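Complex shown without one protein chain; remaining protein chains in place.
Showing chain A:
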Amino acid sequence: AVTRKRALGPYDTSEPVTSYQAMTTYNNFYEFGLGKDDPSRNAGSLRTRPWTIKIDGEVRRPQTVDIDTLQSWFPLEDRVYRMRCVEAWSMVMPWMGFPLAALIRRLEPTGKAKYVKFTTLQDPKQMPGQRSGVLDWPYVEALRLDEALHPLAFMAVGLDGKILPNQNGAPLRLVIPWKYGFKNIKSIVRISLVSERPKTTWALAAPDEYGFYANVNPAVDHPRWSQATERRIGEVARRKTLPFNGYADAVAGLYKGLDLRRNF
């Protein structure tokens, strides 16, 4: 990876960035296969231009917008975030993109908007993994509106100073660093502001294993494995997992009064 010198921002981690090779060949993106190396091998079939995103629901400005237009609305920022997969491995990833809050404010949510729902492209011709019934396609994820407006919540269009590789969710993906990786929905084609909590893909597939919130929490185990530790990719010994993936100071306030054991 190219070393890019720049001052770290208030949300950046100074931990060493994971190798570009690992970030782009060790991926969970079931639309391109179940193996970790399947997405990097198969995602070449995804056409990311032209690409439009439909914006609808409880917004004053519903519209369908081209990705290049949407990207031009905001100055691009760098963010170096930890990424913790629900499978108990983690990386440090240098994203490029814009805050989700900036996008949502521009769309002007109505008073009825309580959740933001994201949908991935559904096209088995471009996404061969969708020919299998391993998940209910298309992939859907959602955030509470206040979570989506948090300054850490990010929309990525680039990785390590380069345009986002297809296997990492090109052309537009969500990055919520205090939640498990599966919340970070990839290749987004639709963003809807809604009043009811949407049914999300992994929570539907295995409700006892994957919750709506999916906040990184070392105290709440996955039924089949411990979440107390994780392996940082590139390291041998496991390290302790931190509450909210180390972002507790910034985000714990969002969940005041919520039983995190039940709302996992």
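To be clear about the criterion, contacts are C-beta pairs under 8 Å (C-beta built on N, C-alpha and C of every residue); 3 or more make two chains touch, one makes a residue touch a chain; residues count from 1.
To be clear about the criterion, contacts and distances are computed from a predicted model.
Visitor: Considering the UniProt annotation of the chain absent from this complex, which name among "Transport permease protein", "Spore maturation protein", "Protein-methionine-sulfoxide reductase heme-binding subunit MsrQ" or "1,2-phenylacetyl-CoA epoxidase subunit B" applies?
Guide: For the chain missing from the view, the UniProt record says "Protein-methionine-sulfoxide reductase heme-binding subunit MsrQ".
Visitor: Out of A:R49, A:K125 or A:R224, which touches the unshown chain?
Guide: Here the residue in touch with the unshown chain is A:R224.
Visitor: Have a look at A:L8, A:L76, A:V134 or A:L258 and name the one touching the chain we're not showing.
Guide: Of the candidates A:L8, A:L76, A:V134 or A:L258, A:V134 is in touch with the missing chain.
Visitor: Against the chain that's been left off, what residues of chain A make contact? List them.
Guide: Interface with the chain not displayed, on the chain A side: 22, 25-26, 30, 34, 36-37, 87, 89, 132, 134-135, 205-206, 221, 223-226, 228-229, 231, 233-234, 236-238.
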